[in-house]
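Omission of a single protein chain aside, the complex is shown with its protein chains in their original locations.
Presenting subunit A:
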Amino acid sequence: MNRRDILRRTAAASLLAVPATGLLTGCALGGDDNSTGESAEGTKSEQNPLGVKEDAPLEVVIFNGGFGEDYAKAHEAMYTEKYPKATIKHSATQEINKTLQPRFVDGTPPDVVNNSGAGQIDFNGLVSQNAIADLSELLDAPSLDVPGKTVRDTLLPGVVDVGSYDGKFLVLNYAYTAYGIWYSTKLFTDKGWEYPKTWDDHIALCKKIKASGMAPWTYAGKHPRYMSWPVISTAVKFGGVDVAKAIDNLEPNAWKSDAMKAAADAWYQIVKDGYILPGTPGLDHVQSQTEWCRGKAAFISCGSWLESEQKKVTPAGFNMSVAPTPSLGTGDKLPFEAIRGTASEPFMVPSKAKNQAGGLEYFRTMLSMKGAQDFTRKVSSLSAVAGSTQGIELPFGLSTVVKALDASGNNGFNWVYNNFYRKLERELVDAACGEFFSGRTTPAEFLEQCQKGADQIAGDSSIKKYKRS
């Protein structure tokens, strides 16, 4: 056998090792649905309202992302303080999906899962397969350290809504995020600019900024869905919360409502007049945020994780602030202060978890005042627990988030289509935004493309549909 034969045979063998096809099925379909996974239960009492079995082990899997895993270790320590006989198995990963998929199939998932990050498991898939336990018992349990209140009473508005599917509370979103437009307070003070409250003022300021040699806007060009947030926010403030509800419920022509048209037309102005940093469509989120921190652009759309994500490159004294989208006019249904606020960072207890009661109790620990304050201190993010920032010194950006949320109050709004139908935001609206903000489509074509995406989801019988009221 000479060298050529060896090469030839290697080639033949490589035929069998064709790309990733085998990868998908690394874990096979399991056998029958074994309903033997009886959850560990103890006796319920005043001290133990969820019926935790004291010595039942608890397994917690944390997404190791921007928040790290230390906050979770602290919560676990609080749990074992109350149940010293329980052993806790802690693990952290960046790939929740790949790590846990086989265990869901096998029927042996962990008790607590922080299903977050780019490797997050699609919630539509989980909910439609009844893979997540109902958390409503948790809501009615008394709070761990706020006397006289149930856990439900301690939560910020919207926390229950955003974790509910068809009225059932399944997902605890532990952090609280505001989505808005960010700018550097220092830059604006130095230049004598003021954050505009109306659209006309916004355009006028953009003109001024551009004249000063700086680009008014930049955005995450490779994740252009970041720009769908201010557009939909503008529409919701103009036309009321029903605009968002129609989109969430996949109503026909929801994306082409008058409010969405007005908002898209308004935002098209910044594209038309060249108020976007050249090259932005080629930047990913970190690159664009870095350009913004370097003072190449004045505004960027992002959620309140921005400050900690940019910590390493933000110049001292930059003092980033969040602000709501400008009002379109005096006819707006919601005031200028209204901002999109929503609970984020989803946690769940799988329905086949061995220690469900323990999982719920772990959430009760997280949602205690002590647990929430510890979280805010450790990761510089708001938690879902109301009033838990009191007495904590917050970094500049986060303090503006608290102020913006306070000012917004009952006018705060949110949408959930991105939770219901991940593909719609991540792929379809994303692509439409990319075309629109790089100037390749008109507002009408943009909305048409979004609507087409929504119709595609609506017409796909293999995707479970949810209603929001």
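Throughout what follows, a contact is a pair of C-beta atoms (placed from the backbone, for glycine too) under 8 Å apart; a residue touches a chain by one contact, two chains touch by 3 or more; residues count from 1.
We take it that contacts and distances are computed from a predicted model.
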item: Chain not displayed: protein name in its UniProt record ("GMC family oxidoreductase", "Dihydroorotase", "N-acetylglucosamine transport system permease protein" or "Glutamyl-tRNA(Gln) amidotransferase subunit A"); value: "N-acetylglucosamine transport system permease protein"
item: Residue of A:V112, A:L126 or A:I232 in touch with the missing chain, whole complex considered; value: A:L126
item: Given A:N48, A:T80 or A:Q101, the one touching the chain that is not displayed; value: A:Q101
item: Per the touch definition above, residue among A:K245, A:R422 or A:R468 touching the missing chain; value: A:R422
item: Residues in subunit A touching the chain absent from view; value: 2-4, 7-8, 10-11, 14-26, 28-33, 97-98, 101, 104-107, 119, 121-122, 124-126, 128-131, 221-222, 224, 277-284, 287, 291, 296, 422-423, 426-427, 430-432, 434-435, 438, 440, 462-463
